[in-house]
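Note that one protein chain of the assembly has been removed; the remaining protein chains are unaltered in position.
Chain nomenclature is as follows: A and B, assigned in order of appearance, with residue numbering initiated at 1 for each chain independently.
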Amino acid sequence: MPSWTDIQQFLVTGLSLGGVYALSGVGMVVLYRATGVLNLAFGAVGAMGALIAWQLINHSGLNDWLAFAVAVLFGGVVTLAYGMVFGRLLAGRDPLVKATATLGLTLILLGVMDLLWTTSGGASRSLVIPTDNNTFQIGQISVTYTNVIALALGLVITIVTGVFLRYTKLGTAMRAMANDREITATLGVPVQRVTAAAWFGCGLLSGIAGVLLADLVALDATTLTFLVISSLAAALIARLRSIAITFAAAIVIGVVDAELTPVQSVSNYRDMTPFVLAAIALLVLNRRRVITIGRQGM
Amino acid sequence: MANPAGVRSEEPTKATEATGASDPAARRPPASRVPEASALVRPAVIVALLAFVLLALPSLLSLYYVDALTQAAIYSIVALGLGLLVGRVGMVSLGQAAVLAMGAWVAARILFATGLPYPIVLLAAGLITMVLGTLVGLPALRLSGLYLALITLMLAGAITVVLASINFPNGGHGFTGYNASTVHIPPIRRPSIATTDPAYFRYVVIVAALMFLLVLAHVSLRPGRAWAAIRQSESAALAAGINTTLYKLWAFALASFVTGVAGGLLAGGSRYLYSIDFQTQDSITLLAVVLMGGIYSIWGAIVAGLLLELLPALLNSWGVSADWLTILFGVGVLQVLTTAPAGLVDQVPKDLARLGRLVLGLFRRTAPATGSSSK
Partner (left out) sequence: MIEISDLTVRFGGVTPLDDMSVNFEPGTCGLIGPNGAGKTTFFNVLSGFVKPAAGTVRAFGEDLVRMVHFRRARWGVRRTFQTEQAIEQLSVFDNVAMIHEHSKLSGASRRREVLDAIAFVGLELDPNARVGTLGAGQRRMVEVARAVVGRPKLVLLDEPAAGLPDDETEHMGEVIRRIPEHSGALTILVDHDMSLVSACCGMTAMLDFGKVLASGPTAEVLRDERVIRAYLGTEEVA
């Protein structure tokens, strides 16, 4: 049985991770609602951004925060580029096809990352956000400002996105497109521009998530790429609809995963958490009895 | 009661008007009655190819390539299973690497624990994987499309984590057969008749051929037709009386079985199994090569196996990083999905034909113009 201190310390980790999963999940949900694309390359894009930041900091001597900004911008630009080319080419297809296409992007990025930053030879890299070094104490546990930022960003982005979707013209347009793209176009909504905004926004969030996770977890291409599954689980629990539920689910996933770390008996298996939770979410919550009439995706 | 002959004589003009033929005699005989010789050519080519691969190939190549081709043959079975799911039934699985791992694990465990003959071990690996795969897939079958793909990803991910914890059997005791402190890990045994690499290669090719025949049999008979109906439209299939849940399960079971057998072959082939060889990324790469090879054709599975195992071996020997292949596969996925849903097997002949026409066109243009029409 882990100690109370341990539980609290891991709670801090869990909340920070949850915060990042939340902002990732929100990005994926909004993009899905606006374009029908479940962006499975979200993690890979962020991973590459983080590696670029690492490269700039350690080999070009660039200021940390500028490097992070580049990473975030990279995420936005790459995702936008993908969206403008392949999002458009596959616009009328089944969500399955669109999601599979993002897997293609994932493979490309994984290949590029391994080429440029190989992990063979035992090279282990780390990304350190300066706020890691600013800590404060709550009782016996130490909290870094990075932890705070991660959780705070998750919360802020969720709230801001919610407000944005509900109260701004662009946001309302995105919600309209989630319902029916074609009708929205006939209403004079600049569908292309709205789509581009959704892709770019999602990409920016990829970059932010990439940098934070590289710091909190590890700067490793594969690890960061597949951490997207935790955010995906949160999004699925929210049935790809409510960003409030995405936030809550993400926090829960982050906390549960972290809290299982000190529990010796299951610690090895704690990585199953997002998989198991996502599977449950799929089976229980998304069990739409969809009997489609007409051609299937592939 | 309508009489076929009677109907024809009643409405010959109406029928021919509808089909546009002006002369009843111009009606061609049904396509299948066209020279039976052409129906024999295909199997003859396949048999000849198989004979070549079995008899001549191993002696023509270095052990390095024999091993690469053995792996290619094994993975072509896996691609066959995935192609069946995606191409015939329309179910995308992002977890076949985990199924393969299960098959390899079961086979390794049995091989270490017993002295059973290899065919029995392979059969057992296939059957156990089939049962496991079906049990795990059972709740998933209520999902379709994107959600089915996602859940296979999730389940595969969970299995990968479990595997990383219990590791592959290495001769130890207990259920998992894994002894963490073993210094000298024994290799997994091979069939007594095929211990050398070339001999094992032949063994693998024969088993692969059997697996292909098994799937072909399914596809040509009732399950294949039911799957075609389900892929086109599940509701129409239901309305036709097809128990779609049963047939989807059957496809899952068949794909899991052949993949399990492939896992068994992998155990004997690689001789040492590590959980790092079965990652989530591998399931995605598998899907990529299956898409590229062509999901509608059996040949596509062979192409997929070669893409996955022969190309890396070639690149390696040329000093080129295998990462370029990962990038290629990613591009391949995008290309297939946006332009050529039938995959390379369908696309390459078309591309070659187009290339041929282009060359002919160029040739004609450079030849002195004779004023006749050109295509």
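The working rule: contacts are C-beta pairs under 8 Å (C-beta built on N, C-alpha and C of every residue); 3 or more make two chains touch, one makes a residue touch a chain.
These figures come from a predicted structure and were not determined experimentally.
Considering the whole complex, the residue from B:Ala194, B:Ala209, B:Ala236 or B:Ala322 that touches the absent chain is B:Ala236. In the full complex, chain B makes contact with the omitted chain through residues 1-4, 7-8, 11, 14-19, 27, 30-32, 222, 225-226, 228-229, 232-233, 235-236, 238-244.
Definition applied: only the chains that are shown with their structure count from here on.
Interface residues of chain A facing chain B in the complex, by the touch rule stated above, are 38, 86, 89-90, 93-97, 99-101, 103-112, 114-115, 222, 225-226, 229, 232-233, 236, 268-269, 271-272, 274-276, 278-279, 282-283, 286-287, 289-298.
Against chain A, in their complex, chain B makes its touches with residues 86-87, 90, 92, 94, 139-140, 142-147, 149-151, 153-155, 157-158, 161-162, 164-165, 231-236, 238, 279-281, 284-285, 287-288, 291, 295, 321, 323-334, 337-338, 341.
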